[in-house]
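I have placed the structure first, in the form of structure tokens, so that the comments after it can refer back to it.
Every protein chain of the complex appears in place save one, which is left out.
For reference, chains read A and B in written order, and residue numbers begin at 1 within each chain.
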Amino acid sequence: MRAYLALVWAVTRKDLLVEFRTYERLTAMGAFAVLVGVLFNFSIDTAVVRPQDIAAALIWMTIIFGGMLGMGRTFRLEEEDGALAGILQSPIPLHALYLGKVLGNFILLSAMATLVFFVFGLFFRLSFSGNPVVLVAIVGLGVLGFVSLTTLFSAMATRSSMGESLLPVLVFPLLVPVVVYGATATDRLFAGRPVVEVGGNLRMLAAFAIIFTVAGAGLFRFVIEE
Amino acid sequence: MNEKQIQWSVGVLGALGVATVILLHWMVFFWVPTEATMGVVQRIFYIHVPAWWIAFVGFGLVGLCSAVYLWLGDERLDRAAVAGAEAGMVFTTIGLLTGPLWGRVAWGTWWEWEPRLTSALILWFIYLGYFLVRRSTANPEQGKKFAAVIGIIGVLDIPLIHVSVTWLRSLHPQAVILSAENPMNLDGSMGATIGVGLLAFSLIFASLFLARYAVAGYERELDLRDARLVGAQAVEA
Partner (left out) sequence: MSFGLEAVGLVRNFGALRAVDGVSFELQPGELLTVFGPNGAGKTTLLRMLAGVMRPDSGHVRVAGAPADVASRDWRHRVGIVSHQSLLYGQLTIEENLRFYGRLFGLDDLKTRIPERLASMGLSDRARTPVRELSRGLKQRVALARALLHDPEVVLLDEPYTGLDPHASAVLREQLASLKNGRRTVVLVTHNLKQGLELSDRVAIQVQGRFSSVTDSASLDLAELEVLYHAAVENPA
């Protein structure tokens, strides 16, 4: 078991190490977060609409769209010099490779999500009176569900002629539960509703994350093998 | 089943299906009593609700065949999955076209985020993803595996999607619509009409499925013949 986790962590560590050499994905996602906030500011007429009313929706959509930018490149690194063959030839079980990638993506996207909350909080002068731990749990589980699906599909996208433009078409319909439960919970937490009202949301997001991480781990080998 | 049997089955199922559809329409327009709250407009319910059910069951079939295909590697299961997907997509499209039609007359709007319609719209896109991914690879065998993965993920997600969409809708109850969609006390004749609708569309689905399955078999034979030809040419050269 320890050896297995060590393998997963080796993959995650390598992905993060590469990312911190170039900051490619973080920059793209981070800039996206800020710029989208700016554009939303210009596209919302505050005389007619209160940003606070739609903040949760805007935040979640930004995380998802921006996340696509970063997640699409998950296997790009391995494409460049054929490193994927090197990994596939090694003893690492394919589900461990998948989980390592998921964990790396989760860390990166969580960072981006945090930035989105701060940027939107700043730009739209949002106030938060709810329980921050619960908010973190909601967003964390939502991000995990998103990442588990997107990592699996980005492996497909890398190997297909349609490439990364295929990714949103495949993933968006499947993400509906994450958006529904995540955004409504965020809305309620921002409005200061009692935590018990988002208990169901938490459970559904957790179920989604668990189901698709397990399914992704099991199905990954069909997507990555030749 | 051999070729003749398949052709015969497709024909018989198709004919029976069409006949049942005609029966269904007779029942819908002339036999079943008008529903109390919604009026005449409600009758399309007997046509598009069975179409939904078949659409979702169709995807269930795709998911099941996909899972067993990945497990056993038997090519025929992939053919069954593709046949189910195409037939299912036909019914989803029918549902999406008739649903708003009914909505326009019943609710006055072309589109409503009513749970079944919403789930059907999302299901349509999942079907689309299934087909896109099949065609997108250089190696056709890989495309089949990718499609199977979509099938399995889709089947796992659809219940979650439907629950989430229904829950969201329930936050803003619109009583009239809800009761018409899920009439709990189905009058005997209403139940019978729905049953006939289900039967009619099941027969048509089965006919489409078998036809497509057979065609997939022919496509496979053609591919194999091409491969042998290429091999033969190489030897002669």
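To be clear about the criterion, a contact is a pair of C-beta atoms (placed from the backbone, for glycine too) under 8 Å apart; a residue touches a chain by one contact, two chains touch by 3 or more.
Just so you know, these numbers come straight off a predicted model, no measurement behind them.
Of A:31, A:49 or A:85, which sits in contact with the chain we cannot see?
Residue touching the chain left out of view: A:85.
Write the list of chain B residues that the hidden chain touches.
Residues 138-141, 223, 226-227, 230-231, 234, 237 of chain B touch the chain absent from view.
Just checking the interface: what residues of chain A touch the absent partner chain?
So the residues of chain A touching the missing chain come out as 3, 6-7, 10, 13-14, 17-18, 21-22, 77, 80-83, 85-93, 221, 225-226.
Keep this in mind: only the chains that are shown with their structure count from here on.
So how far apart, in whole Å, are chain A and chain B when each is placed at the average of its C-alpha atoms?
31
What part of chain A is in contact with chain B in the complex they form?
Chain A reaches chain B through residues 149, 152, 156, 159-162, 166, 169-170, 172-174, 176-177, 180-181, 184, 200, 204, 207-208, 211-212, 215, 219, 222-223, 226.
Over in the complex, which chain B residues touch chain A? Could you list them?
Counting only chain B, the residues touching chain A are 70, 122-123, 125-126, 128-129, 132-133, 136-139, 142-143, 145-146, 148-150, 152-154, 156-157, 160-161, 163-165, 167-168, 171.
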